[in-house]
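All protein chains but one are shown at their positions in the complex.
Labels for the chains are A and B, by order of writing; each one numbers its residues from 1.
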Amino acid sequence: MNDLSVRKFYGWFTMLGLLVGVLVVIGYYRDEYREWKGYQRKFIQEEIRRASTPQQRALAEQTPVQIRQILLPDLNRVDRCTTCHLAVEDPSYGGYPQPLAYHPLHEQHPFERFGCTVCHRGQGRATTTADAHGNVPHWDQPMASRCSRTAVAAAVTNSAARVASSGRNSTRSAPAVRRNG
Amino acid sequence: MKAPLPKRIWQWFTRTRVGRSIFRVGLPESNLERSQAMVSSFLLHMQPAKVNRHSLRASYSLGLGLISLYLFLILIVTGVLLMFYYVPSTEKAYDIMKDLQYVVSAGLVIRNMHRWAAHLMVLFVLLHMCRVFYTGAYKRPREFNWVIGVGLFLLTLGLSFTGYLLPWDQLAFWAITVGTNIAGYAPVIGLKLKYLLLGGNVVGQEALTRFYALHVIVLPAAALLMLAIHLWRVRKDGGLSRPDEPGDIVQQVELKQLPTNKSYGLMELARGTTPQVGQNPEDEVFSWPHLVFRELLLFLLVTAVVLFLAIFWNAPLEELANPIHPPNPAKAPWYFLGLQELVSYSAFWGGVVVPGLLVTLLMLLPYLDRQRKGVGRWFARERVVANTIFTVCLVTAIVLTIIGTLFRGPNWGWVVPWEQPPAITEGH
Partner (left out) sequence: MNHSTSENKNEVSRRSFFQLTLGWLASTFAVVAASAGAVRFLVPNVLYEPSLRFKAGKPDDYPDGSVTFLEAERVFLVRQGNTFRCLSAICTHLGCTVNRADHGYHCPCHGSVFNDQGNVVSGPAPRALEWFQITLSKDNRLLVDKNQRVAADKYLVL
C-alpha cells in the first residue's frame, strides 16, 4: 500500500501552501499601497517643508493619511476628490502642479456645500486618478477641468435651490453638508 | 528526523487537558485512533473511517464534487462579509458596490472572489454532473442522489441568478429583465411566477428585495440542506462509485466467508449498500490521512485559483441600472445564454419546452436507464448510446451558449466577433 502514502504529496502541500501565502501577501500589498496615499504623503512632505514654526511642523506631521470625502446627501453624492486634491482651499498653493493646486473662486460655492462633481463632473466616489476623472468605460460623465459658465450657472442654481429648499441656514445652524475629515 | 514542529505542537496541545476536552482524539498514531479521529469529529464524521482505494483516484472523480463544495464555502464566507456593507436598495446598492471597490479595505478582492467563485461554481457543478453521468454513477443504488444533485444544480443556477441582480448596474438589471421574461413564457404559471419573483411587473425595488432574500437565506439554506443529504447519501449508497461494486442488493454475501480484520464493529453489516459489504478489506484505506490530506490539498488549490483570479481580474461593474436605456443587445448571464439563444428561435419551444424537457429527463434519467452495467468507469462501452445522447445534448448546449456569447450582437443579429467591436454588454 505504499503507493497510497501521502508522503508523495508533501511537496505539493508545500507548494500550494506557499502559493496561497504568496497570493495573500500580494493581495495585501495591492490593497494597502494605494495611489492616493502616495499623493497624501507628498502633500504632507510639502507641508512639513513649508512649516515655519515648530507648531506648524507638528501639525503637519500629525496629518493623518486617510480618505477624505465631502458628503452631499442633498445632492445625492459623495465627493472624494479632496483625498488627493488636498490644497484646494489653501491660497498659498496657487500655481502648484495638480493635484496640489489651489482652487480659486470657491467663495461663492464653498466645497462643503457643493462638493466638486456638481460642476466638474467625473466620478466622485472613486479614489484612483483615472476612475475619479471618469475617463473609464461605464462612466458617462468624464471630468471637465474647467467647466463652462452655463454648466456652472445651471449646476449652482440647481444645487443652491435644492440646498435652500431643504431649509438649512448657513450661519446659525450647522453647515448644510458635512465634511468627513 | 523528528516530526515537523507544527505537528509536535499540535500533538502537545491535544494531550493537554483543554486539548483533550475539545479534540478527544489527538493526531492519530494507531489505526484505532485513525478511525476514531474520523468518527468522533463533527466536521469529519460525514466521511467514513475507511474508504475504498478507488475513491481516492483523482483521475476518476477529478475531485469535481469537492471543488464545488469548496467554492460554495468560499462563497458563503465572502458573501457574509459582503453583507456587512451591502444594502438591497435601488438607491444605495450601486454606490455601495463602488465603495467596496474604492474605499473598503480588501473590498475589491473580496467582491472579486465572490464573483469568480460564483461563476466557477456553476461551471464545476455542471462538470461534476457530467462526470457522474459518464461514469454511470447515477445507477442503482444512487438514483435518488442524482436527483438531489440535479436539484442542487438548479439551486446553484438560482443562487447565481439572484446574486447577479444585486450590484444594480446595467449588466445586472438587463440580465434579470431578460431572465425573468424567459421565465414568464412558461405555460399557465409563467406570468404568475414572474410576478411573484419580481414582486410586481417590473424589475425594481421589490425585485431587488426579493432577490436579496432568496440569495442570502432561502436558497443557501435549501442548498445546505440538500448538500447535507447529498453527502449523506454518498455514504449510505456505498461511497463513490467504482467498477467492482457488488451493486445489487439481491446478492447476499455470506459474511462468514470473507476475511475481515475489523477492529471495531461500527461498520460491519451483513447486507445493504454500505461500503463494507462484500468488499475486499485490502482495498480499504483509512480516511486519515489518505482521504483527508488529499482533500486539504484540493482546498488549497481551489483557494489559490480563486484568490489569483480575484487579485488580477476585476468583477465587472457597468453604469447604474437605467430602466429607460437598455443596452443592445441585452444578455442574460452566460449560463442562460444558450437558453436565450433558444428563446430567440421560439419563446415557447425554446424557452419552455426544451429546457423543461431537459430538466425533467435529467431528473428521471436514473429511472429510465435500465442498463445496469458500466458503473465506475469512464465512457464504458456498454453505455455508448447513453453517453452519445448526453454528449450531443451537452455539446449542443455549449454551442448555443457560445453563439449567444460571441456571435450575437445588436438586436440579436449575427455578428462575427473578430470583425466587429464586442457587444456593448458582455455577459460575465
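Here, a residue touches a chain if its C-beta (ideal position, glycine included) is under 8 Å from a C-beta of that chain, and two chains touch if they have at least 3 such contacts.
Not measured: the values here are computed from a predicted model.
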- Message: Of the residues A:Val20, A:Ala126 or A:Met143, I need the one that contacts the missing chain.
- Response: A:Val20
- Where the missing chain touches chain B, by residue: 1-8, 11, 29, 31, 34, 77, 81, 84, 99, 103-107, 110, 261, 281-282, 284-286, 300
- Query: In the whole complex, what residues of chain A lie against the chain that is missing from view?
  - Reply: 1-2, 5, 7, 10-11, 13-14, 16-18, 20-21, 23-25, 27-28, 31, 66-67, 69, 71, 78, 87, 89-92, 106-107, 112, 170-175, 178-181
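Keep in mind that, in the parts below, only the chains that are shown with their structure count from here on.
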- Query: What whole-number Å value describes the gap between the mean CA coordinates of chain A and chain B?
  - Reply: 40
- Item | Complex interface listing, chain A residues touching chain B | 1, 4, 6, 9, 12-13, 16-17, 19-20, 23-24, 26-27, 30-31, 67, 78, 80, 123, 125-128, 131, 138-140
- Message: Looking at the complex, which residues from chain B come into contact with chain A?
- Response: 53, 56, 95, 98-99, 102-103, 105-106, 108-109, 169-170, 285, 289-290, 293-294, 296-297, 300-301, 303-304, 307-308, 310-311, 317-319
